[in-house]
Every structure is written in structure tokens, then in C-alpha cells.
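Only one protein chain is missing; all other protein chains are in place.
In order of appearance the chains are A and B, and numbering begins at 1 in each one.
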Amino acid sequence: MRPLRTTSREFWPFVAALALITVMFIYAYTIQLSQGLGVTGLNDITIWGVYIVNFIFFIGLSHAGIAISAAVRIMNLHRYAPIARMAEVLTLASLMMAGLSIVIDLGRPDRAYLLVVNFASRIGASPLLWDITAVATYLILSTTYLYLPMREDLAVCRDNFTGWRKKMYEITLPGYEAGEEKVIKRLAWWMAVTILPVMVMVHTTVSWIFSLLSNRPLWFGAAAGPYFIAAAVASGIASVVVIAAIVRKLFHWEDLLPPAIFRGLGNFLSVITLIYLYLMLVEQFTARYAGPAGELFVSEAWLFGSYATLFWSITTIGLVLPCVYLLVQAFRPGKVSITGTSVFSLLIVIAMWFKRYIIIVPTLTEGGSPLQTYVPSWVEITILGGSFAALALIYTILLKLIPIIEMEEPPHE
Amino acid sequence: MSFKKGKLIIFLLFISMSVAVVLGDPEGAEDYKGTGYCLSCHVEPMVDWIPSPHSKAFSDPEFQEEYLKLGSPESCLSCHTTGFDEEDGTFVYEGVTCEECHGPGDTMNRDTSPELCANCHSGPYPTYEEWKDSGPSHLSATCTLCHDQHTAELLAETPTEMCSSCHGTHLEDVEETKHGEVGVECAECHMYVTPPDFEEGIPGSTGHDFVMTSEELDCQTCHDRTLSKHDVLGVSEFACLSCHGEIHSLELELINKDVLPMNDSVLLCAQCHNERYTSWEQGTHGKPEDPEAQCVECHDPHNPVIANIPTLPVIPERRPPAGPSIPLTTAFIVIVGILGLAIVLLRWR
Partner (left out) sequence: MSKINRRDFVKALAAVGVVATLGKISGKSVKDVTSEVSRKSAKGLYPAAEQGVRYAMMIDSGACIGCRTCLHACKLENNVPDEPSNMEWIDLFEMENTRPVSEIHGMPPADSSTDYTESPREGHWYLSFNCFHCENPPCTKVCPTGATYQDDDGLILINYDLCIGCRYCMAACPYNARQFNWWDPVYPPSRVSPIDGEIEPLNPKVPLRTRGVVEKCTFCAHRIRDDNPVPRCVEVCPVNARHFGDLNDSESEVSRLLETVRTHRIKEELNTQPMLYYFTRGVKWKDDGEKI
């Protein structure tokens, strides 16, 4: 509850910086709204760029929430209970940013309501609508799932605060009864069971946006679902690790967030990253062995061509290195370096963003004659940075308003 | 005087006259009297003859030029002079004078047969041979039927009129054709003249076979028209006749002998270019603003290929995205830097 009570001095410049970046983000978007999508570096060949990468990346981040919560509730790994809500708040914030990113990508965002109006006629056909349905469902369910168990903590807050905070907590607690925890616990368990397949379907439908297009080399393929889900879970868990480490340091919650959590998360991350590297290897090998022209061209671009520097630096520094470190850490008993784990997790998060970029852009530019190259314009980069800043801003504000760690459960191994 | 003196005088006279008879009248220059001799009685023929080509046969500058160029061969002189002696290569008079045809002096030969003309008009200028081969119908037309003996001109105003004296009805049809309207003479094609090649020994043609067998005579002799691409239709005039079916009328003729007017020639092109015709019918070829336009409105039928179609300009690249506003970016970076510094300083205090 500490962040709710006290505000450190660094808080305000930090929020101000984030707010400023967010303002730049809004400014860049107004430029785009006034002039059109031509302000981006996109063209008729490279139709999707930074915005779609953002979209997929944020949806990937959102998988952390249910993954950890499911581990806690269904598999009774109560060790991770303290970070469960952190992860769910991350889910909420990143899904909001994902929705924002996709609206930013639209040529006519004022017509976004047509997605709902024509829903019935198009839902059987368009993977984009399946994705939107799944994400919307996931968002609603996750929010509910975040909110319901939080009610008792909000009640505690309501009791402990006065003034405007008390009013705020009262508004969020309609019809709260003291004994509802048991019912909610059961409900939450069932919800966790429901949300887990929804989470799988969310990122499967995201992968279907790309993998059902038979003409796109290295998009089209049957293994896109597991490929995307592995990346999503990896990036989500890694970002939860980073957030947990930061929060732990900031509020001195060393006892609430013991190193065991980080060790466990690190182990899981190493396995997931290993699985992801394995899937990448399989994909590249398939493309190169006797691949058709399109796959060969794109694979060439990834490994030896214009995207080679990016690809190899990301893979080695961002994926292989953290994987090795975390594996070593997993097998070595003794102290866990939280700094090390969080730094390498940050590397994984950054690598995952660039990996999404490498998945999306070379297929578009290299699938045929690269008549037009793609360089993200300043608008896109500002919006990219701004969406991360906005995510951090949302997270920070929520940190200040709701208890980020569940209070009732005493931390136990 | 006695009787004996009278007999001696008569005997001497008889002897001298016999000697004169025996030694006299050789075929030599003494017997040729010259045209002046004939003129004393035959004025009208002389008036006809003087401007004729016969009288100028030697003096004609063209003949002189050719004669000298060929090195003054004697073979020319046998026709171009009067009284040419083959043995010693001498001749009596220049040109074809009265005595060449009518005989020297008082011979006054009256032969008007073609064989007389054939003495000269044969060989390198094979008029006689051609006429002989010209078929039974023209054999009854001897030289003098068309030509005046002394002027050597035709016995009509124009060659066409001369032909029409027998071929009258045919000519009426031709007059209405293109060639007839323009005034092309029958003889221009049907009596096409080519000069002989004396060096190679190839005789020329004087067209008196009335048949167009000369390889040198084709449409391009008169029409300076080169066929490009459509020359594959045939050799020389056959290419022209593939479309211009009838040689006098030059009308456009289809293979089934239907005649097309000049301003509606599409079906003629369609005979060979049937795929293009289908395209034109369906609107995928031709002038967009005029779907009924004839082929020839764009394609010259003698040079139908349309090349040099200009290449139109490229569509330029899309306008690239504009850069950021520099002052705004600088201000932003500065402010964020200050805030970051503040955070770090506050944290490490």
C-alpha cells in the first residue's frame, strides 16, 4: 500500500517526462490525422509497419496477466501471487495501447464503428474481425478478472483513506459485502479456466491475420500460432519481470517479492525463449532447404541481406544471450541475481519488438522487387515511443491508485 | 561519101554504147542520185519525210552519242545510213533517205510489205519479230496500217486512238477506269519500250508484241510507291494486284471478286488480318473516339506499320513524408533531458 500513501520526489518529474512524451505522441498523431497516413514511411508495397508491430507487440505483452494468474490459481503456485495483479494491470494497459495502435493504423479511424455495424456479415470471413473479437473478449474478461478479486483490497483501501480517495474507492465498490471473498475466489478460478483458452485464441487469431495469406512468404504457414504465442508469452513474462524488479527496488518490497519469484520466472522465461528459438530455427531451415523463390528471398534478407544486422544482433544479444544466462541461472543453485534477470528480461522485451518488426516488414518489401524501401518516419517513431510512454504513464497512475500487490495473502513459499 | 563511111560510124557508135552498157551502171555511188533528185517530182512525200526520224537517223544526237560511245561500230551504219556497203564499210548518204527503201536512182521500188521495214526494224530493235509473235489478230495489222511510211508517225492523234480503231469497245470500258480517267495511253503499258544492251548483246523491246512481258514494267515504273511489309503479298505488280484487283480500274477487289469502294475498305484488310478485324469489331482496336473508323485512317495501306509510338512519362514517386519540425524536436529533447536529469538528481540525493 505504500505507493498509495506516499509519493516520492522523483515521481513528479518522472510523470511529467512521461506526460510530455505522451503529448508528443498526441501531437504526432494529430499531424497524421491532418495530413493522412502519407506522413509515415509506408507505401503501396510496405503497407504495414511500425503501427502493426506495436499492435502485435502490445497484444503479446498482455499475455502475461493470465499466464501468471492461471499459474497461481489453477496450478496453485501461490509463490507468484504477489505479481499476479501487476501482470493483470499490465494486461489491461497493454491491451488499451494495442487498441489505440490499431486505430492509429487505420486510414479512416472515423469509420471504426463500421467494424461493429457490419460485424454479423463479416465475422465468418475476416481474420481481422476474429482478432478484434478475441481481443475484445479477452479485454473484458481480463478486466473483470482483475477487478473481482481486487474488490476486497479496495475495501481495505476505502477503510484506510479519507477524502477524495475514499470517495473514489467507494465508487468502485458497488454492492460490496464483507463475505463475498469465497464466492469470488471460486468465480475467479472458473474465470481463469475460461480465460486461458481465450488467451491462446487471441494470439492464434493474431497470427492468423498473417498466416492465412498464402501469397506472403514466411507469413503463410501452419506453425504461426505456436510461434506467435511463444513470442507473446516470452515478452509478457519478461516485461512482468522488469516491472516487478523496478517496483521492488522503488518501494523496497524485498520481502514481498522474494528472489524465488524471479528465479521461477527466469526459469520459465528460459524455457519459453528456448522454445521460441527452436521454432525460429525450424522456420528458417524450412525456408532455406528447398524453399520457393519468395521464402528464399525473404530468408536471404533476414539472414544475409538488408535485415541481417538487425536480425543477428537481436537474435544473439536479445534472445540467445538471455536464454543462456537464464538457463545457467536455472541450473545453478544459490542466489538469484535479480538485476541480472531483469536486465536480460528487458533485452528479451526489446528483442521481441524488433523480432515482430522483422517478421512483418521484410515479407512486404522483399516478397517481390524491393522497389520501395521502408524507413519509419519521425511520426511513426514518435508514436512508437509515445505509446510506450503512455503505457508507462497508465501503469504509473494505476500504481498510485490501486494496490498493486494483493494484500490478503501473506507471502509464503 | 560512100556507103562504107556510114557503116563505120554506126559500128563505132554501137561499140561505144555497148561498152557503156557493159561498163556502166555499177552499184556504186554513181547510181544514187540523192534526195534532191527525187524532190523534183515527189514534193509531198519529201515534205513528209524531211522532219521524220528516218531522215534524222544518222544526225540524231542521241544516235551519235550512242554510236560514238560504242566505238562507231559498222553494224549501226547498215540501218542508220543509205547505201551502206558491208564490204568496205562505206555508205552513200547519212540517214534513211528515199533510195534506201525505194532503191537507188530510178528504181522506185513500191514494196510496202512488212519485210521491207524488217530490213532495219529487227535484231536489236526486234519490232518485226515481236509483231510476228503478236498473235494472229495483229498479223493482219501490217506496219503501214498504223504508221505513215514517210512521216513514220501514227495514223491517229494518240496511240490510244490508234488502238481504238480496232479495239473500240474495249476502250470505252477502260476510259471509265482509273487509268483511263487519268489519261494513261494503252501503249504506255502494252507497248513498253526498253533499249537494247549493245555491250551485252541483249536486244531491247519495242513493244510490238502488245504483251506486257517485260520484267522492267511494273506498277512502280510509273508509281513511285514502295511497299513496306505488304510487299510480301507478291513479286512486283502482284503485290499491288492483291488489293487493287483489276489493273485498269484499280478497284479494291476481294478474293470472291466483290468490289469495294475506296472509302469502305475494312473488309479487304479483314481478308488477311482477320484477328485484328475481330478486335476492331469488338471495340478493342482502333480510334477510341471513332469506333467506325476505317483501317486506312490510321494505317497507310502501302506502309501500314505504325512505329514510333511515343513513350509517355513515368508516374513520379509519391511525395515522401516530411521531416519533423526542428525547433519543436529540439525543445522536446531539451525538456525531457532536464526532467530526466531532475529524476536522477533527486534519486541520488
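Note that a contact is a pair of C-beta atoms (placed from the backbone, for glycine too) under 8 Å apart; a residue touches a chain by one contact, two chains touch by 3 or more.
Please read all numbers here as calculations on a predicted model, not as lab measurements.
Among A:Arg9, A:Arg111 or A:His252, only A:Arg111 touches the chain that is left out of the view. Which of A:Val23, A:Ile74, A:Ile123 or A:Ala260 touches the hidden chain is settled by the complete complex: it is A:Ile123.
If you put the missing chain back, the residues of subunit B touching it would be 228-229, 276, 278-279, 282-285, 288, 305-319.
Take subunit A: the residues that touch the chain left off the picture are 35-38, 40, 42-45, 47-48, 102, 105-109, 111-112, 114-115, 117-129, 132-133, 137, 140-141, 144, 148, 175, 177, 180, 183-184, 186-187, 190-191, 209, 212-216, 293-294, 297, 364, 367-369, 371.
Following the convention adopted for this analysis, only the chains that are shown with their structure count from here on.
Distance between subunit A and subunit B, defined via averaged C-alpha coordinates, is recorded as 95 Å.
Interface residues of subunit A facing subunit B in the complex, by the touch rule stated above, are 8-10, 13-14, 16-17, 20-21, 24, 27, 38-41, 43, 372, 377-379, 382. By the touch rule above, subunit B contacts subunit A in their complex via residues 317-324, 328-329, 332, 335-336, 339-340, 342-343, 346-347.
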